[in-house]
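So the structure is just underneath, and the comments pick up after that.
Heads up, one of the protein chains got dropped from this complex, but the rest are sitting where they should.
Labels run A, B and C following the written order; every chain starts at residue 1.
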Amino acid sequence: MPAGLYRALLTVAGAAVAIVLAVVISSVAISAAGASPLDAFAALFNFGETERQVVNGITTMVNRSVPLFIAGLAVAVGFRMNLFNIGVEGQYRLAAICAAWVGAQFTAPPLIQILVIIVVAAAVGGLYALIPAVMKVTRGVNEVIATIMLNYIAINLAAFLVRGPFTGERAAGQLTTSTPQIPESGWFPNLNWIFEMFGMPAPRGGGLWGFLLVAVLLGVGLWLLLERTRFGFDVKASGLNASAALASGVKPKKMVISAMVLSGAIAGLIGLPEILGDKHSFGSNFTPGLGFLGIAVALLGRNKPGGIAIAALLFGFLDRAQGPLQFADVPPSVITIMQGTIVLLVVIANEVTRRIALRREERRAARHLGANTPVEVTA
Amino acid sequence: GGSGNGGDTSASTASSGGTSSEASKSGLKVGLAFDVGGRGDKSFNDAAYAGLEKAKSELKADIKELSPAADGSNRGELLRQLADAGYNPIIGVGFAYGEDIKKAAEEYPDIQFAVVDSASNAPNVTGLLFAEEQGSYLAGVAAATKAKSGHVGFVGGVENDLIKKFEAGFVAGVKSVKADAKIDVKYLTPDGDFSGFKAPDKGKVAAEKMFQDGAEIVYHAAGDSGLGVFQAAAAAGKKAIGVDSDQRQTVKEADLQSVIMTSMLKRVDVAVFEFVKAFQGGAKGGSNTVYDLKVDGVGLSTTGGEIDDIKDKLDAAKKDIVDGKITVPAKP
Amino acid sequence: MTRVGKYHLALIGAAVLILMLSLVRTLSGQNDITSSGTFSAALLLAVPIGLAGLGGLWAERAGVTNIGLEGMMVLGTWFAGWAGYQWGFMAALVAGLVAGAVGGLLHAVATVSFGVDHIISGVAINLLGPGITRFLSEVLYKEGTGAAARGAGITTSPALSSQAPEVSLPLLSTGPDWLGSLENTHVFLLSDVAGILRGLTHEVNILVILAVLMLPLTFFVLWHTAFGLRLRSAGENPWAAESLGVNVYLIKYVAVVISGAFAGLGGVFLVFVSTKYVEGQTAGRGFIGLAAMIFGNWRPGGLAAGAALFGYADGLQLRSSGAVTSFFLFGALLLVLYVAARLRGMLAPGRPAELAARTAKDYTTLAASAVGAAILVWLWLTVDKLPNEFVFITPHVLTLLVLLVASQRLRMPTADGVRYRRGEQH
């Protein structure tokens, strides 16, 4: 069997075993809660009876996956260089509010309006990530502490902005604070036509977020950038061996800054699917926590765009079942337990299969080079 | 709990009676989506659930209640899942549902919706609003009357507009009694960081400072952080005012019970039940129902009898508000 | 520099700090800057951070990065609440500690036995902690259970059936309360010291004492015992340790389990303060603890300084928004001191002209410092109330500023976060 295929099969087998184990563990928990694991898993896969329910279910899953995917990409860029950007959380929140506000200040043709919003989001995210990067390269401040602190600062800044300078008009009796509405030209067209193409009804209000396309492009672009360009090579080299990278002419400070800023710029886009596709403003019930989930998604996806996509879809798939599980009288926190166990077990399985594969490859290499032949004793 | 509300434990936590999927006798299927924290949070959500339970037992309704994910990202989805499962009416608990209810109401025009703490924004939506500022006004009157020194305090969990309503009413109430009163105000976290409702330690530190500075009574709208306020009051030998439910009953620690002079009640259970009942009677949405002093949707609890001696004064203030002689501001 | 020299330096530093705080308090009239209330709040807020940080310290000194402290802390809070409402505070302490330790054990199994990336395992535990506890609440605290009848809800446990005792220093901080009286005189320096001392000795929870004792204990165990040497060797060069017959796996297991136990203890402390488990009450303290540990250069003393700084700033901001603006004055004072020191250095006689460092950059720094001081004084004079959002972030901004200014050379354990496998040296 070719080594590549063998390794791929082994990885898949490992992941499968891990997921089965995770299922077993959650089943025990579900039984302990006095519910039926079968019902629970039926709920996981049951997207509903009517076509409309199915479409809604799929849309929920994908819509959840899109920001998670982007968050995973943002975190992965840092990880590739051994930079731990915990600050994705703060970066995307600040970027989202600034982009939402800027987007509501003017009206332009849709393409331009959306483009401006995206650029602002990326710029704000990147700039906010620049702070820990500069602190690291000039003063040697550990980026983990800096980004943890900056997360809290970002939450407060966003709260200040949304209640102060960036606040929008509110209907009487409305208690949510939010930025002004983005004009319709800034709404990202949805992808409901995909369902319609298959003769299915369109999903719910916001529909299938069109930002999915941007996310896919971003994933492909990032893959190209990391795997096929000099910059990607420098990132990889810095991550694998910083001193070798330095000796080979890579500027570590420049790399820290560019990787961090790139990570932050991508992070800036995390909030946009929701804002452009659904809410059209940044408000106090903007989805938090995606930055932290992004860490899990990135690691589960092994910091590679393809893997991150799968991990994000898996998380989206599980998160979708929050409602259906409650219909089946199963505590929905089972989902979080499953996510945690899957992350842990999949990496354990990865580790085990990696060792098996390595062993096999060594054996092949040794065979290729010829066996140790006995030599004559000449003394 | 708490993204919507600074509430603590609810007075009316009904004992659970049978499974909620029990066949309905009336054909009435009521769906309810909780705010973050979910059912059993002994708070805002539980108050809503108590109303739902009542609808179940008294109106023979079939009920289903769902809790959102920890980050609240699937609020809209829960409403749709309830709608698709044939529930009508559907209630969203907490102002965070405002936008989602609006969208869902457009998609399901044949279903009646209600949203707690947010105004109606579609023909088939009923807004269930509370005049927290009016109840808080009374709390302010009580505090100012009881505090000899004229020094009182307010601890808010999260600095959002809902909690600011509590502050505004309270301040107005205090000032109405003693124009030169000193009122310390502290919030624990900014809008968007809901940990302020779950930080008894921070509540304790903030209230401690107020008591050390001479405050005699501190009113809290800080969810579970209120526990810290009660502890600080107990340690300082001073008083506190609870919120949402009658906390003198729901807080189980004896030493803390005695510091709770009164609580500002917010009858979410009543609002939910009344809405379901009205729906059964054929009412349609498109309007807001305001639960204010007039309908006793808000008010002060009297357990412990500590404010019985100033009942007249409170009743007078209440009457002035009900009669419209006083308009209580909703913003500080 | 000798050991003694270092201690003296630390003492002098502390003295200067108190002097400056006292000066700022007198100038600004913000008594909260050194009030006993602020310091007792600081202690209250610093302890869970410090305990989490100790957890991080034990794990990372043994070479295992522990980003899962938050999850372990969450486990600690839930089990402390669960055991505490049934059997009292001692049971809460034990249960929280054990729950955290079990979280640590999970981390150890994944990272040590299976060689999983430490960060991934930690992140998984951070997912699992809240997931498991929420699940347990949904099962054990739902309506109709005995716990619910005693006041439990899905987001809270019933109150602890007994409280951990609190102690004060006799005479000085209780009863006649001499320190308290002294503090209330608001005399320069004298009442500041009294306030600080009283804050640290008045009605202190025994768990606080225990936690504070853990710092010197950790220092003693890690730097003065054979076990500690072996533990640190696992974080510096596990292969060397292995070659000398040290059972590195065992050491790492023990260290990470202790790490989890400390994080759990941090959770227990939070429960003691709130007298019950409250969902979400850790609020990221595991991460702050980790930051405090890095801030403290992976040492107990530094960690204590980091936790104290954070706790103090948080306590001050919670107690008095007005006092926070005094930090402007404090900063201005620091800058003035800096400028004075530099000027003195430059003008001191007997220094070779070339080496007295008078490059353009030096002048720019000096000028910037002077202007900064002026701006800060102006801010202090004009700003009487910051928006609350800017008050909330005081501890975070301060931590960043201290890190920026104190250009300390952090040195983490060499093999921290490295996947170690027996027999595979590099």
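Quick note on the criterion: a residue touches a chain if its C-beta (ideal position, glycine included) is under 8 Å from a C-beta of that chain, and two chains touch if they have at least 3 such contacts.
Going forward, contacts and distances are computed from a predicted model.
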{"item": "Protein that the absent chain corresponds to, by UniProt name, given \"Na+/H+ antiporter subunit B\", \"Dihydroxyacetone kinase DhaK subunit\", \"Dihydroorotate dehydrogenase B (NAD(+)), electron transfer subunit\" or \"Nucleoside ABC transporter ATP-binding protein\"", "value": "\"Nucleoside ABC transporter ATP-binding protein\""}
{"item": "Contact set of the excluded chain (shown chains only)", "value": "A, C"}
{"item": "Absent-chain contact - pick from A:9, A:213 or A:240", "value": "A:240"}
{"item": "Per the touch definition above, residue among A:250, A:310 or A:352 touching the missing chain", "value": "A:250"}
{"item": "Absent chain, residues of chain A that touch it", "value": "228-234, 236-237, 240-241, 243-251, 359-369, 371-379"}
{"item": "Contact set of chain C toward the excluded chain (per top definition)", "value": "220, 224-226, 228-230, 232-233, 236-237, 239-247, 352, 354-355, 357, 359, 411, 413-414, 423, 425-426"}
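We take it that only the chains that are shown with their structure count from here on.
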{"item": "Centre distance in Å when chain A and chain C are each reduced to the mean of their C-alpha atoms", "value": "31"}
{"item": "Interchain centroid distance [CA atoms averaged], chain B/chain C, Å", "value": "35"}
{"item": "Touching two or more other chains - residue numbers and ranges from chain B", "value": "70, 159, 190"}
{"item": "Multi-chain contact residues (two or more partners), chain A", "value": "156, 159-160, 335-336"}
{"item": "List of chain A residues in touch with chain B within their complex", "value": "48, 50, 52-53, 56, 60, 64, 93, 155-156, 158-160, 162-163, 171-177, 204-206, 278-279, 283-290, 319-320, 322-324, 326-327, 329, 332, 335-336"}
{"item": "Residue numbers on chain C that touch chain B, as the complex places them", "value": "32, 37, 41, 44-45, 130, 134, 137-138, 141-144, 148, 150-156, 158-159, 203, 270, 273-276, 278-281, 283-284, 315, 318-321, 388-389, 392"}
{"item": "Touching residues (chain side chain A, partner chain C) in the complex", "value": "29, 32-34, 84, 86, 135, 139-142, 144-146, 148-150, 152-153, 156-157, 159-160, 164, 292, 295-296, 299-300, 331, 333-337, 339-341, 343-344, 347-348, 351-352"}
